[in-house]
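Left out: one protein chain. Kept in place: all the others.
Note that the chains take the letters A and B in the order they are written out, and that residue 1 is the start of every chain.
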Amino acid sequence: MSSYLRIRDLHKKFGDFTALRNVSLDVEEGEFVCFLGPSGCGKTTLLRAIAGLDLQTHGSIEQAGRDISTLPIAERDFGIVFQSYALFPNLTIERNIAFGLENSGRPRAEIARRVTELLDLVGLADQREKYPAQLSGGQQQRIALARAIATSPGLLLLDEPLSALDAKVRVHLRHQIKELQRKLGVTTVMVTHDQEEALSMADRIVVMNHGVIEQIGTPTEIYREPRSLFVADFIGETNQLHATLSAPGCFTLGRTCLQGMTDGLAPGQPIIVTIRPEDIIPHAPGSQPAGSERGLLDVTVGEMEFLGSFWRSRLTGAALGGEQLYADFSINAVRRLSLDEGADLTIELPASRLIAFPAGEDHGHRG
Amino acid sequence: MATAAEEALPKGRPAKARPVRPKLGRDDLIMRAFMVVIALYLVVALALPLYAMLSKSFSTFRFDLTAYEFQVSDEQGSFAVPPVSAAALNEELQAVPPENLATNGDGRLPATSFFPDFSFRSPVMYRIRATGDDASYLIGSERFAGSRWQEVDSNDFRRVMLRPVRDIGLANYATYFSTPSLFRSVENSLIISVISTVITVLLAFGFAYALNRSCMPFKGVFRLIAMAPILVPSLLPGIALVYLFGNQGMLKAFLLGESIYGPIGIVIGSVFFTFPHAMIIITTALAISDARLYEAAECLKASRWKTFWTVTVPGARYGLISAAFVVFNLVITDFGLPKVIGGQFNMLAVDIYKQVIGQQNFEMGAVVSVVLLFPAVLAFTVDRIVQKRQVAALSARSVPYQPKPKPRFDALAFVYCSLIAVFILGLLGVCQFAALIKFWPYDLSLSLKNYAFDLMDGGGWDSYYNSIRMAFLTAIFGTLVVFIGAYMVEKTRGFESGRSLFQLLAMLPMAIPGMVLGLAYIFFFNDPRNPLNALYGTLAILVVCTVTHFYTVSHLTAMTALKQMDREFESVAASLKQPFYKLFRVVTVPVCLPTILDISIYLFVNAMTTVSAVVFLYSPTTTLASVAVLNMDDAGDIAPAAAMGMMIFYTNAGARILHLIVSKGVLRRTQAWRFR
Partner (left out) sequence: MTFRSICLTAAAASLLIAAAAKAETELTVYTAVEAEDLKRYAETFNKDHPDIKINWVRDSTGVVTAKLLAEKNNPQADVVWGLAATSLLLLKTEGMLEAYAPKGVEMLDKKFVDNSAPPAWVGMDAWVAAVCFNTVEAEKLGLPAPKSWKDLTNPVYAGHVIMPNPNSSGTGFLDVSSWLQLFGEKDGWAYMDGLHQNIARYTHSGSAPCKLAASGEIPIGISFAFRGAKSKAEGAPIDIIVPEEGVGWDMEATAIVAGTSKLDAAKTLVDWSISKTANEMYNTGYAVVAMPGIAKPVEFFPDNLIEKMIDNDFEFAANNRAAILQEWQRRYDSKSEPKG
């Protein structure tokens, strides 16, 4: 069976600027998918193409087996929440939510019942008589959501729905939206530039850059197995080390040989090796933990920065060949190893967490 | 067969490369249809008439000498000599030089020109016929055409006149630029406009500066008074000036023997009627200047004088430039004022009127119109560019300036504004006073005799009621067309080329002087071949003309309001499967109601005061109050003209007050959501 939303070879040009290039994507029914990327990467363009707000230059979109590529907005089946919410300012909350229910042959009482149900669902039952301007940003956001799902659309499109809110409300609403989506089982596409939002909410993330899809995967896949330097760099934090590939699975950093994930790279090629700060394992200076002899380096601790739940430390040393590493050490580890600025330390770089990319292109793909 | 042919074709580009064309939904189609309808309205009400006028300016008349033949008898009356064409005669005699063959529609060329030894007492007989299709000639006042010979004796032959035929060419322009009395007006118009602009902008800047930067009392009252000239026709100050500085004027001595009829009168009157326009623009420019710059200047111990020149003036520069071009445009295209007070001083707009109404020379009227278009379009273009810059400057957030009391400066500001207020109220007061005087200057008793409009030219009281009817219709119909047009152009999805074309059409009216528009309407609508010919002479054409004349400002106002609406409302409504017109009715119109009311009062007031465009278009059943002012003044009934002018003032003032009350009431009901 084919997927719920099938996007094939989508291109979008604005004059000479190519906003989308060869985008193909499948979204399964009931899935929560996030489009993630820096501004100008094409994520919003893609969402607007799905909604029919800005038509693609060419390429096709199918929804539930129906070709919707060229359909006008009104003939597609989706609800949408914009960054601005676009609540009708002169209509009460109740009438805003009821807007899409009117003129559809539903009796008045049923509309009222549905509005009440939706207000309960978003937890704003006591606000129905108010105007949008009288609500807080978070409340307005929930009203926009209620309005979008009022007609039970097959697809819910969220365009940066949380970006206008302050941090605390944002975190709270993430859970609410995710929960609501699970409850309703509605296929949802959300555009965001906030990776935390994407990682915490999405079933799958579509990372985009310069109008192309860099990687599609579950949040863990995206985080742990980035398929390009761009993804590795854009999602979370990562160390980048310049190295040379000496043999498959083996590269030289300074005078140290390390093992890592080097699929598809040719020996002799200059590469960039990435490792996330929290994947660096600290050991007592000079210790040799079993099974990790190829990934051990002796370093010196530079500055240490206390970031609440962990310490971020800058590591230097001859073994790094002039490069430096940032490592996040738990408070426990710091206490256990008596780490302090200037202390010596042996670190382990697990081969499975060292991922190599060809150097020279900032968004080079592996494999 | 078809399938075979298709199969025979080579495979095209892969399907994915084929650009996607949107299927249009019902909403898209309806919106585009609306836009097309309103664009068509603008084409019919603006573009086509202008085209008709342009082609008229190239329509010329000339005597076609090849189209006439003469035959002359001997003294016994027998025609022995073969006929000869007028062209051949002229070739031989050089009687009429080629430049004299160009003429206007009323031209006549005596046939005797080609017979130097003609004598009306001679027994010689003459025959004449027209060989060309269009050619005609007169014997006395009888018109003849066709190739049948007409025989006349010598006494009647002197009454034979050749009539011109229509032609196309630049002859009208050549005539214009070689006739000093016409060409002189270009210079006159430019000089008067520049002088009036400099004076108005300086005075208005002072006024706006006092309003913005001083703590003088009665600011609201001053602002109100400064706006009053907008409510009267531009020719009303002219009438007041006649009473003040005319030969029987109350203050004649102040002119030191100079005459008010001419440049002096035009400039003073122009300052009066353009003052509010300049003041509004400059006030806006001063209001956006940044208080932090003044704090910085104060910290740097800059003198007030230096601060003024380094902070205030540069900050308001776009406003000043914009005001200058707006005033320039108003003055150069105004017709009423120079008509009333200009005396023998010719200006372009008056020339159009003189050519058309006085001399029935429609072609030359069209030529002058085209000439007047140049400065008008230029001023308009510069103003638009400057306005764009100012908007850009405005978007940067700044801290508004709060004036602090400075007793000496405030007193100075108060005196200055009082003087301006006295000037404005004085002119209006003089008009009202003159309207109530029985017979200036011989019988100063008060009387209402000047209000017996029915006994004067101009259409009487009917024209007053017509004006109100016309202003109402203009306000209603105009607001409808303008707002819907602006909505469609702002909110229609795609259709870029159509939308830019619409924008261009909507901006065009501002560059077209009223006189030019009115004349263009005659050419376009008074053509029997035009299916819209039935409109000619109706109130409807006055409404259409006025709406079109004032389209641009209304359109821009509507666009500003619509741009402030969330761009995604339409998307949301469409995703909820609600038609756009529901959104328009339930959300757009209620939210934009204050703007809609503003547009309608703007149209109402202007419809009451406009003279220039409608002066060519009114009919006996659709005379207008503003035109009545002109015509009564024209016939020497100056006091009744002043009386009617003041009627317009009170009506507009009343309409404004009504607008204020209605706005407040409507706002309370529909804009509750604005208040938390």
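Following the convention adopted for this analysis, contacts are C-beta pairs under 8 Å (C-beta built on N, C-alpha and C of every residue); 3 or more make two chains touch, one makes a residue touch a chain.
Being a predicted model, the structure only gives us computed values, none of them experimental.
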Neighbouring shown chains of the undisplayed chain, as defined at the top
B
Which residue among B:Met125, B:Val367 or B:Met456 touches the omitted chain?
B:Met456
With the full complex in mind, choose from B:Glu92, B:Asp106, B:Asp134 or B:Glu298 the residue touching the hidden chain.
B:Asp106
In the whole complex, of B:Ser55, B:Ser119, B:Asn155 or B:Thr179, the residue touching the missing chain would be B:Thr179
Sort through B:Ile128, B:Val201, B:Val242 or B:Val311 and give me the one touching the missing partner chain.
B:Val242
Contact footprint on chain B, counting only the chain that is left out
103-108, 138, 140-143, 159, 161, 163, 179-181, 184, 188, 242, 246-248, 257-259, 261-262, 339, 343-346, 354, 356-360, 362, 439-443, 455-458, 460, 522, 526-528, 533, 537, 619-621, 634-638
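Everything below uses one rule, namely that only the chains that are shown with their structure count from here on.
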Taking the mean of the CA coordinates per chain, how far is chain A from chain B in Å?
59
Listed in rising order, the residues of chain A that touch chain B in the complex are 8-9, 51-53, 55-60, 69-76, 78-80, 82, 84, 86, 88-91, 99-100, 102-104, 131-134, 147-148, 150-151, 153
State the interface residues of chain B toward chain A in the complex, per the touch definition above.
16-28, 493-494, 566, 568-569, 571-579, 582, 586-587, 590-591, 670-674, 676
